[in-house]
Structure formats: structure tokens, C-alpha cells
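As you look at this complex, bear in mind that one protein chain is not there, while each of the others sits in place.
Order of writing sets the chain letters: A and B. Residues in each chain are counted from 1.
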Amino acid sequence: MTPEQKLASLELVLPQPMQTANLPFELIRIDGQHAYLAGHVPLAADGSLARPLGKVGAELSVEEGYTAAKSVALGMLATLQQELGDLDRVAGWLKLFGMVNAAPGFNNLPAVINGASELILEVFGAQCGAHTRSAVGMAELPFGVPVEIEAELKLRK
Amino acid sequence: MTPEQKLASLELVLPQPMQTANLPFELIRIDGQHAYLAGHVPLAADGSLARPLGKVGAELSVEEGYTAAKSVALGMLATLQQELGDLDRVAGWLKLFGMVNAAPGFNNLPAVINGASELILEVFGAQCGAHTRSAVGMAELPFGVPVEIEAELKLRK
Partner (left out) sequence: MTPEQKLASLELVLPQPMQTANLPFELIRIDGQHAYLAGHVPLAADGSLARPLGKVGAELSVEEGYTAAKSVALGMLATLQQELGDLDRVAGWLKLFGMVNAAPGFNNLPAVINGASELILEVFGAQCGAHTRSAVGMAELPFGVPVEIEAELKLRK
């Protein structure tokens, strides 16, 4: 199964990519076979910021944080699909840097970022989807988003 | 225009590079055509820490944070110029990791890191200067600096 077929079998639909028309940075930058994904945030279907906003451990439960991280991963796939045409061009995930907007004292950060890691492994498989990561707690994230994740990937030639 | 000519046309002068003589790390590490810039902080003209220190959203306004991020970018250029001789050896900016020393509740982090992104785009142009980034809020930064930014770049052969 291709990643797109796997997404369909899971009944998952990608959001519109985040709109960055007037922002001074890119969602993705490709250097040869290496792709850098900017810090992505949870997106609604139309590419706007998903709700709820707030800190995990306060406004959001750990389960809502997990769902937010999964939403971040789906938004990354939307960016990749827009840029590459086809998710099958991903040869391997290398790393995630997973950032949780953490309420004071909330440190079950891996349980939140697992929402992204498990989605990637499910869609790309154990070999292509394998990645290193950190799952850490930030003091603040842009506009109060609960999770933000960066990634680096290897592309096929 | 070369980056140096562009800086002159903007009447911008680079600071002395940060002094790291007795520190156990480097400001820049080059691997083939790939350059890693250490976390840079705002610098005064002589390479010492710029003032004011403190958290954006408390001791510093968002405008002062923007200026601090611009100062960080100028210090990165000073490091690059010292190492490469010539800023024209930069083939492309790949990513910034922009960290704001954020006062509790201050989450307009992109408006701060824009000070670095916009300077880089102005000096290197839209193609060479294009970069992905994250703009996130840290609990603390070294010695109370308001902004710290890391970068990765591609160099010409």
C-alpha cells in the first residue's frame, strides 16, 4: 500500500496545508534528497489553526494532546503532498522534534508526541517511518497551540 | 548585489563575532557543503551580550524582541563572514530554530523571530534566504538573553 492508500484505509483525510503566503518563511525546504519541515501546528480541515488552543495538562488533557499531535502529523503530510505530489517520494523519516505547550508540572510529554510518531509509523510502515525524536515541554508556543513539531526526512531520488 | 553590498546599502554593520575562546563548543561547524550555526544571541558591536536582557512580554516589548532577533541574525552573519571570508559563499539558508525567552502568557513568538527572518531575506534575497523555521517560547535562555537562534545553511562548493 502507498501512504495515500494507507491513509484512505484509515479513513484519514489531510487538511489544507497551512497558509504562509505573507509569512517570511517556508513550510518545507529541500536540499538534494533531504527535506526540512518547519514547525507544524494542529490544523483544521481548511488549514486554519485547530481548536482547542491551550496548554496540555491544563486546557487540554493528555488524550487531547495526543490528538493534536496526530493532527500536526497530518498537516505535515499535507505539506509533503503539496510539495512532492506523492507521499511515496518519502524514503525515510529521520527525526521529529516534538514540542508540547506544557502546563506547569505536566511532564508526560512522550504520551502526547506519540500521536505523531504512531501515525507516521502506521502510514509509512516500520522501516520508512522509523525516526528519532525528542518530546519536550515548552514555556509558550505560537498563539497558544498545544503542540508544534519539526521534522527532517530523506527523499527518493 | 552581494550580501555585503546589501548590508552596506542598508547601513547595517556586523558586530564582532561572539568570543568563544575558552568555551567547549564552536560557533560554526562545517560538514562538506553543510554549515551548522550554534545558538546565537544578540550582540553589541564589540561582540559582548547586547542589552536589554530579560523576557519578551515583560522586560522587553515585542518590538524590542524583534530588534533582538535582528541582532542575532547580524551576529550569525559575523560568524559566517569570519569563517567563510565572504557571505556570497552561502548557497541557501535551510532552517532557523528561533527561541524566545517568553514571559508567561506571551505567545506572539513569530513576531519576534521575524526580526531574524526578514533580515536574512533582505540581505540574501528571496531564493537564497528562504528557510523553514520554528518560533517557540523557552522557559529560560543563557544569562537572560531575550532571543537565541540556531541555523543550518548550504554552502557553495
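The definition used in the following text is that contacts are C-beta pairs under 8 Å (C-beta built on N, C-alpha and C of every residue); 3 or more make two chains touch, one makes a residue touch a chain.
A quick note: this is a predicted structure, and the numbers were derived from the prediction, not measured.
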| item | value |
| --- | --- |
| Where the unshown chain meets chain B, residue by residue | 23-29, 31, 36-39, 97, 99, 138-144, 148, 150 |
| Sites on chain A contacted by the missing partner chain, in the whole complex | 92, 94-97, 100, 102, 104-110, 114, 117-118, 121, 130-139, 152, 154 |
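The rule is simple: only the chains that are shown with their structure count from here on.
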| item | value |
| --- | --- |
| Centre-of-Cα separation between chain B and chain A, whole angstrom | 25 |
